[in-house]
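Accompanying notes for the structure given below.
Here the complex is missing a single protein chain, while all its other protein chains stay put.
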Amino acid sequence: MEPLRQLAEDKLKGRKVIAVMSAKGGVGKSVISSLLALSIGKGTLLIDMDVHTMATAKLFGFNSMHNVGKGGLEPFSVGGIGLISLSGVVKDNYVLLPGNNVGKVMESLVAYVNMEGFKTVVFDLPPGLGEELLTLERLTGNRFTSLIVTTPSKVSIKVVEYLVRYLKERRVNGFLVVNMSYFNCGKIVRPFGGIDEAKSLSERYG
Amino acid sequence: MEPLRQLAEDKLKGRKVIAVMSAKGGVGKSVISSLLALSIGKGTLLIDMDVHTMATAKLFGFNSMHNVGKGGLEPFSVGGIGLISLSGVVKDNYVLLPGNNVGKVMESLVAYVNMEGFKTVVFDLPPGLGEELLTLERLTGNRFTSLIVTTPSKVSIKVVEYLVRYLKERRVNGFLVVNMSYFNCGKIVRPFGGIDEAKSLSERYG
Amino acid sequence: MHEWSVADGIVRTVSTWARENNFSEITMVKVGIPSFTFLEVDILKEAFNEIKKGTPLNNSTLEVEFLSASFKCRNCGNSFSEDQVREQLDSIRSEFGEEYPLHLMPALSPSFLSCLRCGSHDLVVEVQDIMVKEVEVKGHGTIKTVS
Partner (left out) sequence: MHEWSVADGIVRTVSTWARENNFSEITMVKVGIPSFTFLEVDILKEAFNEIKKGTPLNNSTLEVEFLSASFKCRNCGNSFSEDQVREQLDSIRSEFGEEYPLHLMPALSPSFLSCLRCGSHDLVVEVQDIMVKEVEVKGHGTIKTVS
């Protein structure tokens, strides 16, 4: 009997869950999950599951603590959405954790949040194919929609293919987002390469 | 008594260890660790410790298996240096692991390698402050030189400060590398911001 | 206030278990809690008694056992007890106040505590989860739970 897991699962039940993910770092997951949450708007809760960087609160400029009420951690409010970040628990301390504690901290970031009034939960996931992905599966029973973020670079596409393949095996709905495709500085330049590799990946996995 | 750890520690003893690191993903760790290893040259072994992406072999275009001899896994040879990648063990399978197995796979990537003839080991680390950093400490007794990679962006600098602070506490020599500082497309543009934040970080921690 | 979320988790866990096993009335729940969380038992019981209403736990009592953690360092092999890191715990609590990180999330303990011999955060923590230890079912006696 695990109260933490039970509570986390119950908090997500009946809510729409969108996970912004990648096997690769620095592809724009935090930027895109923030923009996505803001564009869905009212009733959306953004949870930063990257427990080591806590980048999303920094993107929005938050450096305060989460209030704790009877319903749990109160989300920060910004642009009509809610935000939950581990930085609202640890202040400006670093978070350095052995592997198996990472999953439990992630479970806590879901379990102990006041989700009242939120219909959609957007997860900003860290890079990798590890505890973060396995925890997401545990807590949602694979009932989530996946936005897989990549840059156009060949290396990034090859790395991201691992995640695409895995999610296909687990029958999770996925959408590929190709970020940083070009840069307009008076003319169009493509610092991370052209779009063909990403198109090919998308086609190969439907 | 742990034979795996003993062997890994012994393999690194007496060798110069340089760890290319960041708390943030996609800042250029793999690119920089590759360039660094190539510029040090003969007698340098590059080990990709990012067990989920295995990006470095992809950067170099390797997709074969490591041979296994009496001395251990034989490194790939490229440009006068050696390369060890988990992709040389798993072929094109994904690597998806619970947290505490990650450290053991990293230990294996050090323990089971033929390091004969190599004087310098360059580690290309994954992003984060977790198993990868704790394993590096376990295997080197904190006797390594750290290259901490960041982009100039404010968020990246704030995230990387966690690592800088931690390494300072652990008395590890560190050098800050500011990557992707500018882009020259006929004129200088700075997509990730100016250099001031990075300079400030560098000064604050000596 | 975090005690309310903890009570919520306990009630949901035991309620779900009761329904799955066709037990209609729970008379006692015993939980184990890491003592370094400094959860307040009075508030926890108050929250439990409020949240349990209308569930199979409606007539149950909550028993709380605080358990002392032990730590093993994966860097140097040293083992130490919670008492030995009292000073570190007090230092963190004074920085944060009541809702300090290990009150909210005990799994963060390796990040805030370090080995007394080598200073590493690479700690394996024995007792870091809030666990339901025993449940008493009306007409069936006490059942020790398994994770």
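Per-chain numbering from 1; labels A, B and C assigned in written order.
Here is the rule we use: a contact is a pair of C-beta atoms (placed from the backbone, for glycine too) under 8 Å apart; a residue touches a chain by one contact, two chains touch by 3 or more.
Computed from a predicted model, the values in this text were never measured in an experiment.
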| item | value |
| --- | --- |
| Visible contact partners (per top-of-document touch definition) of the missing chain | A, B |
| For subunit A, residues in touch with the removed chain | 134, 137-138, 169-170 |
| Sites on subunit B contacted by the missing partner chain, in the whole complex | 1-4, 6-7, 10, 65, 68-73, 89-91, 93-98, 101, 104-105, 108, 111-112 |
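Keep this in mind: only the chains that are shown with their structure count from here on.
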| item | value |
| --- | --- |
| Centre-of-Cα separation between subunit C and subunit A, whole angstrom | 28 |
| Interchain centroid distance [CA atoms averaged], subunit B/subunit C, Å | 38 |
| Rounded Å distance, subunit A centre to subunit B centre (Cα mean) | 24 |
| Sites on subunit C at which at least two other chains make contact | 74, 121-122 |
| Residue numbers of subunit A (touch at least two other chains) | 94-98, 101 |
